[in-house]
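Below is a slice of the complex: some chains, not all, each in place.
Chain nomenclature is as follows: A and B, assigned in order of appearance, with residue numbering initiated at 1 for each chain independently.
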């Protein structure tokens, strides 16, 4: 299993008139969390895309337990529970400064060869890095 | 069963460098779709909130089949499959101008009494309007 933590503060823009972080904003937080998780392994999502493989989201499941608020430091823990192949699955937990679990989510993304527009296996350099975590 | 259709066009702001509507934007589309669905029944979500009941999202599940693109007319069909009680569940289908199914989703929202911060039953005027659809 691979795990990584990212900390971010909700922007004013991301709150709503209820005073909560808007439920649709978490998709951005998960994006930041998985990109930073990959970066921590030495992988650049941008570079992978520039090299011809993109990674659109296939599904997302989010459970909102408690609201997040403006400017508090949120910790997003990202888990990759299994070795990627044509897909890569991320799991996320969002916690506030009191370590309360606010949100749980999963996303599945599909590797797409930009030249063909079709699903493809994860790039070898990515797989090589991941293998160590799932030995 | 209650069903309603809303049409909207993705904004340039909502696209990403892949040329797709960003996966996190759909949460906004579902918000628009359910608010317009309620409005079509004569219900104002804003008025309900001003009257002391708010309706945060408890969970969201989205499956992305195909991408949506800038400025195409998307039809969002909203379904309410069962009578609301403490929760209300919405189901959504997003289709493009060729009637291709792009996205399927569900969201569950919880009625919260703003004065207590606790879950409550759906307001009676809302229930009265819904009963006709589930007789």
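The rule is short, and it goes like this: a residue touches a chain if its C-beta (ideal position, glycine included) is under 8 Å from a C-beta of that chain, and two chains touch if they have at least 3 such contacts.
Since the model is a prediction, treat every value here as computed from it, not as a measurement.
Novice: For validation: placed chains = 2, all identical. Expected total copies in the complex?
Specialist: Number of identical chains in the whole complex: 4.
Please note the rule applied: only the chains that are shown with their structure count from here on.
Novice: Please tell me the distance, in whole Å, between the geometric centres of chain A and chain B computed from their C-alpha atoms.
Specialist: 24
Novice: Can you list the residues on chain A that touch chain B in the complex?
Specialist: Residue list for chain A touching chain B: 18, 20, 22-28, 31, 54, 56-64, 67.
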